[in-house]
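Below is one structure, written out as structure tokens; comments come after it.
What you see is the complex with one protein chain gone and the rest in place.
Chain lettering (A and B) follows the sequence in which the chains are written, and residue indices restart at 1 in each chain.
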């Protein structure tokens, strides 16, 4: 399969980054961004300071985690953080004590329905400690034993890092791509987002663009809130469209989650592309949202940001467990997502409102737009040209015109270009 | 069944008022209003003077009816008004003469399809006389006999009485409840309307309301026209919503008749409540209207008044006959209607447009809105809170927000209250 994206390459990045223990702030995030910056140096490392205020929120301290384990009273190790990042509740406070089975049980998360999977649990905003374990292993624990629980973690006033990349285009209007870097050792949700996004940066930065592209790698929720708290006014005036990129690594069918307003250029472009794919797709509603579109589309912020995923967060069994691993995603899945998202952003990039320069139909013949030999094919081509001209009243954009003549928009680009060259149409980009 | 309304009480009122002979103007109406004023002294007796002009209409004289009967030539009494108010055509002119069977027949109304029922016939605006009789009895009349027809009635220049009740709320904006008191000795159409309305007055006047409530007990058509001719400008600026209340006594399923404009707060509240009841309901169109909404919604008047009934006028066999009697209605039917109408007005009363006080999502945790223990139930509660906040952009009211998150609006009141208390939302009432 020939493509402008290399799924194997993206998958290799995933393998490298999978073992790192990320959180909302801490060394794992910095390490992850350092890695991405090596792939594309347009990605800049930036930060907010711990304790800084961001709207209703406060930038958290860095979380440093060194060791974490549970031992029974015989000294047998039950679980150890070094075997899997998910074994410790993310952002756990330190602990070092001996507890009864009952006390332990409250702090030991497992999934009865998935006895061999470790759940992903966090406690960012309530100081607490905890462990996560396979339910089968939890059930085998001796209820009579005492257990030594040990977490060597620290909260350090420092920095909440994020990545930002600006690819300047001819326009100051921007397309925003936002993804998140706070999930440890899970693959679809979430390494696929930042990695597909990085592949998009490589591609988009290699070409001459009309729009500027702003790409953000943030810790989820607090990251977008912090960013918006500083830049929302500028973003409001500059952001033309964009997407939250998450859960794009597996081979499940594509999903669309609308923006809050529901009919922005991002929604229209995504739906147009998805509706013109061979494969079926899943259409969600705003109530099904769950990532940073919650902030980008919040009342008063109202950026035109939609979301396109494959198997959506919350909608697949492996979600937020140790089963969302490198086997759950694939080179093919990652590559197909990069292709689709590139196709959608290209539709936004190329969109415009053409306007005929003539009253009544122009004479196609003298412009070489009318076939000298008339066949069924050329007749259809003439009809398509006349249809496009007749809808080019300056009020309709290419997506709308393509839909009116029942074609994918990319099938009319050549005709539009030709009509512009022949001075039949003029276009107004955003 | 515990309720804020007592169906047996309402039914008792119906029994007391059923025998009174009401018309568009006359002593029966005054007597009826006197009775209602004993139930709730907030109801005031008011009147228009006979002969007064009201838009295109003239206030009629009082109709006083003393006796009315038909006797055959042997002196046998065929029918007598004292046995049933419906036996005399309502608003009949006096008559005292001997007529042939043929002459009588033209003035003797009956229903062939309902041989044992007396029809309800009126002649308000053409001076005429007439009788109403069971068809079976009419058929047994001797066609050879002469008949003595006698109606002792008088048209007296006097007053057309009506009842009015104003329950002041914090706002000058009013909810209008309008019902009619011109029907003699029928139960669903019409004693149920004024009696359920009186029960609503008792309830609403016992509480602290945002809106003011204006309640009218009028003779149908001429009453609302007369009232509007005096007060329509004030009503236009003050009336926020309201309902015509009629045919609410039986146990048939509920019916909804829209306002002429069709999407007022009254329509939306009624449809929201009816759609969220267990029981099915019947949805009519403006063309099916038939009571005082004809005047309240007339072009140029355009008040936001809809109608909610049970078995609707014109849609049940007993309508406008002696079969629409105390057996046709029931305590349960009356009580259920009072409950439903109270529920609908409460939805209007509590409606507002909430607006989040935060850019981006507020931090629920520090406001005690985020559960410390996460279960499926608490997750859903958090999701509901975030949904409500995300729709609280100041442009949507509670009914719309409830519909967007697929809940009856009364299930979000607690959350809204909590969010207001926590300063997350502010609301703007009408």
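Simple rule for what comes next: contacts are C-beta pairs under 8 Å (C-beta built on N, C-alpha and C of every residue); 3 or more make two chains touch, one makes a residue touch a chain.
Model, not experiment: these values are computed from the prediction.
S.K.: Of A:19, A:115, A:314 or A:365, which sits in contact with the chain we cannot see?
M.R.: A:365
S.K.: Which one touches the absent chain: B:295, B:356 or B:390?
M.R.: Residue touching the chain left out of view: B:295.
S.K.: Check each of B:145, B:229, B:276 or B:383 against the chain that is not shown and name the one that touches it.
M.R.: B:229
S.K.: Spell out, residue by residue, where the missing chain touches subunit B.
M.R.: Subunit B touches the chain not shown through residues 55-57, 125-126, 221, 224-225, 228-229, 232, 260, 286-287, 294-295, 297-301.
S.K.: Provide the residue numbers of subunit A that touch the chain removed from this figure.
M.R.: Missing-chain contacts on subunit A: residues 355-356, 358-363, 365-366, 370, 372, 383, 386-387, 390-394, 404-406.
We adopt the following convention: only the chains that are shown with their structure count from here on.
S.K.: Express in whole angstrom the distance between the two chain centres, defined as the mean CA positions of subunit A and subunit B.
M.R.: Roughly 56 Å separates the two chain centres.
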